[in-house]
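Only one protein chain is missing; all other protein chains are in place.
Up next, subunit A:
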Amino acid sequence: MQAAMMMNRSKMLCRVWLCGAATWLVTAAPASAFLAYVSNEKSNTVSVIDTDSWTVTATIKVGQRPRGIELTRDGKSVLVAVGDDDTIQIIDVASQKVVDSLPSGPDPELFTQDAAGKILYVANENDNTVTVIDLEKRVRIGDVQVGVEPEGMAISPDGKILINTSETTNMAHFIDTATREIVANVLVDARPRFAEFKRDGSELWVSSEIGGTVSVIDPAKRVVTDKIEFNIPGLRREAIQPVGIGMTRDAKTAFIALGPANRIAIVDAATHKVIKYLLVGQRVWHMAFTPDEKYLLVTNGVSNDVSVIDVAAQKVIKTIQVGELPWGVAMARP
């Protein structure tokens, strides 16, 4: 394992050198490389990072204030919410260009897809609704009234329950995907921003940016069963603002972005104990794993870069400059 990792690293270094020497070689990157799409909130662009060379290989112009970003299930498109244009744009992965947009409702920020990739659920911060969109027909097919300032979105692994968090109401709303009715509301700490299920559906994690905690919710009983708190010596409590959450497929390890604390907390997902804090860039927002889960990329909003974390070694190995105020990140196969 260790040897394999070292091999990888030397290969990586080699490629960085090659990039400097002749950039066209990047286009001939092997199939093992992935592409990370990073939304830059202020630049109105999406930076594309090659995870083999760890360089920005393309910068795509998008609409105003791009934030939430995800790959479609078929891997052909990247969806990016451009809040100030009140729409979600579709980037074609093959041509790396914006090809269409979706009727998302006002000020979309985060969204999630159903397992089949047919339906998109969008949080619209400005009118307290979750908009339901048919991805194939690209039309709006419904709305769900939720709390004030809907933000975080997640879908249960069995596809039956959609979670939406509302930032001023401070709740995780459980929405039945069949009836599109709210079936339960769970109070969490102030300004819940992000929701993530364990792959086996046994736990739902919700980060509270202002509350400074991550609530662990039992999705069956729909109650908060545990709260993860973060104590970083020398750092005032107000600076610890959990936002993005990433969990490994085996549900053993979770990574939590702590915003202006400039750190990623690594948490034992079984015991809910913090194992380690990794120093990254300023105001860390969101994250995405490479599909092989070897690396985790996190966006640093204020320092305008992306940190690369070696998941097994639990170390930051690289920092990549992107556009201004990077926010979201999605991973695609080239």
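Everything that follows uses one rule, which is that a residue touches a chain if its C-beta (ideal position, glycine included) is under 8 Å from a C-beta of that chain, and two chains touch if they have at least 3 such contacts; residues count from 1.
Methods note: contacts and distances are computed from a predicted model.
A single chain of the complex does not appear, and UniProt lists its protein name as "Branched-chain amino acid ABC transporter substrate-binding protein", one of "Carrier domain-containing protein", "Deoxyribose-phosphate aldolase", "Branched-chain amino acid ABC transporter substrate-binding protein" or "Putative aldouronate transport system permease protein".
Of the listed positions A:T59, A:Q96 or A:N126, the one in contact with the omitted chain in the full complex is A:N126. Considering A:T59, A:Q96 or A:N185, the position touching the chain not shown turns out to be A:N185 (whole complex). Here the missing chain is touched by one residue of A:V56, A:A239 or A:A312, and it is A:A239. Mapped onto subunit A, contacts with the missing chain fall at residues 107, 125-126, 128, 147-149, 166-171, 173, 182, 185, 187, 190-191, 209-212, 236-239, 241, 260.
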